[in-house]
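A single protein chain has been omitted; all remaining protein chains appear in their positions.
== chain A ==
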Amino acid sequence: MMSFVSLLLVSILFPAIQAKQFTKCELSQVLKDMDGFGGIALPEWICTIFHTSGYDTQTIVNNNGGTDYGLFQISNKFWCKDDQNLQSRNICDISCDKFLDDDLTDDMICAKKILDKEGIDYW
């Protein structure tokens, strides 16, 4: 019965974990470092991210056989590794679910790599 109770508790707590929903201002602060990177100004990043994930860090979308994670919708096809795609090239050398947390440092590092290799058209 104890395992039952703990299972119940876990299932109750799970939906209580909320996504981090950035505001435009908050995001501008956090992404200051990306201003001008690869020729993309900060306002363009903010606009792109709005349409990509609506500033929601927990955005997960299935897309053409792959899955895109987080604010920048980084794909498990090449850039990160998850259970679905163990053969991923994993260029950013990171587990995909790290893109779902509130800490954007790892997201930004990977996004810069993507910008270098594929350009803004990735988004």
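As a working rule, a contact is a pair of C-beta atoms (placed from the backbone, for glycine too) under 8 Å apart; a residue touches a chain by one contact, two chains touch by 3 or more; residues count from 1.
What we mean here is this: contacts and distances are computed from a predicted model.
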item: Undisplayed chain, where the name is taken from the UniProt record, one of "Septin-4 isoform X2", "Aminotransferase class I/classII large domain-containing protein", "NAD(P)H dehydrogenase subunit H" or "Beta-1,4-galactosyltransferase"; value: "Beta-1,4-galactosyltransferase"
item: Absent-chain interface as seen on chain A, which is shown; value: 3-4, 7-8, 15, 18, 23-24, 47, 50-51, 53, 59-64, 68
